[in-house]
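Heads up, one of the protein chains got dropped from this complex, but the rest are sitting where they should.
Let's look at chain A:
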Amino acid sequence: MFSEEEIRGFLQDVTDPEIPVLTILDMGVVRRIHWEGEALHIDITPTYTGCPAMDVIANDIVKRLKAEGVDEVFVKEVLSPAWTTDWLSEDGRRKLEEYGIAPPVDESADKRALFGAQPTVRCPQCKSENTSRISQFGSTACKALYQCNDCKEPFDYFKCL
């Protein structure tokens, strides 16, 4: 029987299907790992309620652990407490920027309610802070679309939740 640390080691190989540079541990979606007898239970949490990646992630977890001989793996989706971008690891933020996605800038959930100032988002290409938002909604549920006013490159911004 593997320890929790060993299981986490295996899960380092499971990446987010939509942002393949991030592992599910970087994302902070693995909530809890525990054994009940021979059965391994893993709780994961979605970034967005309708995130279509959750089923793929659950399958990938089961597949990765079966390869280590863990036959009984139960992956459960839990909602509370709700995932926040604060759970992205430092490592994850660095990898996101290198990949060309600006990491979330606010410290915690976006509480600007219906209106408010927009955050300053740094261009992942040229690092300029002179950027503007093109759309609140981007290529996936968790991203917004920005453009750099200096190098003119459009880029994704991982928006705060």
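Here is the rule we use: a contact is a pair of C-beta atoms (placed from the backbone, for glycine too) under 8 Å apart; a residue touches a chain by one contact, two chains touch by 3 or more; residues count from 1.
In the analysis below, contacts and distances are computed from a predicted model.
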item: Which of "ABC transporter permease", "Xanthine dehydrogenase family protein molybdopterin-binding subunit", "Phenylacetate-CoA oxygenase subunit PaaC" or "Septum site-determining protein MinD" matches, in UniProt, the chain that is not displayed; value: "Phenylacetate-CoA oxygenase subunit PaaC"
item: Contact with the hidden chain (one of A:3, A:49, A:128 or A:149); value: A:49
item: Interface with the unshown chain - residue positions in chain A; value: 46, 48-52, 79-84, 109-110, 112-115, 134-139, 141, 145, 159, 161
